[in-house]
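Below you will find the structure I want to go over with you.
For this depiction, one protein chain was excluded, whereas all remaining protein chains were kept in their positions.
Chain lettering (A and B) follows the sequence in which the chains are written, and residue indices restart at 1 in each chain.
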Amino acid sequence: MTIDTIKMRRLSESLAEGEVRGRSLWADARKRFMKNKAAVAGVIMLVLVTAYAFLGDYVAAYTYDFKDFAIMGHAAETGAPSWSNGHYFGVDNDGRDMFAVTAQGTRISLMVGIVGTVIAVIVGTIYGAVSGYAGGRTDGIMMRIVDILLSIPFMFVIILLLVMFGRSISMLFAGIGLLSWLNMARIVRGQTLSLKNKEYIEAARATGVPAWKIILRHVVPNLLGIVAVYATLLVPDMILTESFISFLGLGVQAPMTSLGALISDGAKTMQYGTIWALLVPLFFFVVTMFAFYFIGDGLRDALDPKDR
Amino acid sequence: MFAYIVKRIAVAIPTLLILIIISFLLMHAAPGGPFTSEKKYPAQVLANLNEKYGLDQPLWKQMATYVWNIVRHFDFGPSFVYKDRTVNEVIAQGFPVTLVYGSISFVVATIVGIALGAVAALKQNTWVDYLAVGISIGAQVLPSFVIAPILVLVFTLWLGWLPGGGWEHGEVRYVIMPVIALSTAYMASIARITRSSMLEVLTSNHIRTARAKGLPEWKVILRHTLKPAMLPVVSYLGPAFVTMITGSVVVDMYFSTGGIGRSFVDAALNRDYSVMMGVTILVGALTIFFNLVVDILYAWIDPKIRY
Partner (left out) sequence: MNRRLLLSTVLVAALAGPVFAANPQPGETLSDNRSYTFRELDAIKTLDPGLNADVEGSDVLRALFEGLYNEDSDGNLVPGVATSYDLSDDKTTYTFHLRPEAKWSNGDPVTAQDFVYAWQRLADPALASEYAWYLELGQIVNAAEVTAGKVKPDQLGVKAVDDHTFEVKLIAPLPYFPKLVTNASLFPVHKATIDKFGADWTKPGNLVSNGAYVLKDHILGEKIVMERNKNYWDDAHTFMDTVTGVTINDENAGLTRFLAGEVDRTDVPAGQYPQLKEKYPDMATSTPYSCSYTYVINLTDKGNKALQDVRVRKALSYAVDRDIIVNNVLQGGQKPAYNWTHWAVNGFKMPDIDYSHWTQAERNDKAKALLAEAGYGPDKPLTIQLNYNTSEAHQKIASAIAQMWKQTLGVDLVLNNLEWKVHTDRMQSQDFEMARYAWCGDYNEASTYLDLLASYSGNNNGKYSNPDYDKLMKDAKTAADPNADYTKAEEILATDMPIIPIYHYAKVDMIQPDIKGLPQNNVQQSWYAKDIYRVAK
């Protein structure tokens, strides 16, 4: 877990203080966020990387599943990045055009990161909110389940899942999502507990609004801040997890690839003179990670009014 | 406190059982078995194998026998693939190796990480801080499967300083590279957590009071800042310790250490059912145990927390 718990805690304390006063908190936050240079740089980097990932195919002179047989096998001598032959980022040992293949790999990595996070957010928020709002016995049991699941070595379960159902993107999403909602649920539950006794919620309860409506209307919106921050910081975690799975050879199916798979291939062959096959995907990987960290940190600072 | 510990241990047993059941079912649901081979064996040969290893029994019975043998004799069965070894032997050989390089990595990561984080916090917004933050994010995002081959290339092939792999009962030269490869990412996380935790404590009231009382700065830092700042670090260290001592696939792969990190992946791919279960149970039990240790430590550091 790479997420900084201390700042999260402080953020949740200040966010729990009052009901979100509609627009103003978010408006203030945006102002503060825009002042944060690192965060803005993160947004710009992320926009550029995303643009490359989704539009790179239109610029690339080759498709990602194309093998250049003329260069394959001589990549060290003739595969270096070049404008003249259209291989802007060079060709790797498999004869793949690094520009096209990295764009495609970045796309997969971003998708894995974001879909995994969305799963974590949805499951974790609902679970945590229900548990925290219900309280008492239900809360105890639900949290005990989370504790039990947290002590299962999840990397093992992901490997088992991929081995059992065969590799596929959906299985990867499911596996990674499975791994990540637990901490989300814990944070959300804590937040819900402190929200629960606020006057506006008690008022709603007193007027007979059903529990699910209170959760959806009053609890969840007030959780948004902390969930948003946590989610942003979760994305790089997901991408890292996926890269490790790819390294084990259990990642997405060829001819598709991911940044993790490309880096793993590149690292294995770096001693043969095709260093660009490592550096290109590694560059996009590092930039993506930095971007998410910066945005996450910026978002957290921006949403925390006390942090002045 | 004591009652709490007893309660936690009581929960640990059903947790382990659930873990065993999940893994057992998933494992047996996977296509192919330990004796699936490119050259298909005649039916009779397969039947003999299945009988010898009890795979001809119904699944629930296999599972019951398995659990019973563990409870009764602490016997995790024979390996299905390493035919002249038992699971206990496989673990007894591999686990000490990972325990050694994992613990050293843990100590290194903790010391370097806390030092780096503390320095960054004390020199907030100076170049020292930026450098430290840069290093820690960089170290965190660089996958160990990139670091490991680079280390071998540099220290073994180019400089010729260190052997490229092997273990030799933990001789120092063989331990250095595995430790670097394993500790880097953890060191980075610890540094980042320490930094922000220190920053929070440094701006808090009781530090201001301490300073106002005219205590020397080093005393303020050592006595009043570090200890409270360690809370989130400790909660990170517990699970990190377990992951580190149960080894790393990357380290075992690149440095031929013979540790247990690779055993699980190998066992899963080879369908070595018993080794896979053994490693899963080991890791599960360690995780549960160290989560408990962390909670107790937590209570010790922060007496306000009561269970």
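Side notes on the structure shown:
Everything that follows uses one rule, which is that a contact is a pair of C-beta atoms (placed from the backbone, for glycine too) under 8 Å apart; a residue touches a chain by one contact, two chains touch by 3 or more.
For clarity, every value in this text was computed on a predicted model and none was experimentally measured.
When the omitted chain is restored, the residue from A:Ala41, A:Ala76 or A:Val220 that touches it is A:Ala76.
Listed residues B:Leu16, B:Ala30, B:Ile70 or B:Ile245: the one in touch with the omitted chain is B:Ala30. Those residues of chain B that touch the chain absent from the view are 30-33, 35-42, 44-45, 48-49, 51-53, 78, 81-85, 90, 93-94, 149, 152-153, 156-157, 160, 163-167, 252-254, 256-259, 262-263, 266, 269-271. Annotation for chain A: contacts to the undisplayed chain at residues 65-67, 69, 72-73, 76, 93-95, 162-163, 166-167, 249-250, 253-255, 265, 268-269, 271-273.
To be clear about the criterion, only the chains that are shown with their structure count from here on.
Between chain A and chain B, the centres computed from C-alpha atoms are 23 Å apart. Per the touch definition, chain B reaches chain A in the complex via residues 11, 14-15, 18-19, 22-23, 26-27, 29-31, 137-138, 140-143, 145-146, 149-150, 153, 157, 189, 192-193, 196-197, 200, 231-232, 235-236, 239, 246, 249-250, 264-265, 268-269, 279-280, 283-284, 287-288, 291. Residues of chain A touching chain B in their complex: 1-2, 4-7, 9-10, 144, 147-148, 150-153, 156-157, 159-161, 163-164, 236, 240, 243-244, 247-248, 260, 263-264, 267-268, 270-271, 278, 282, 285-286, 289-290, 293.
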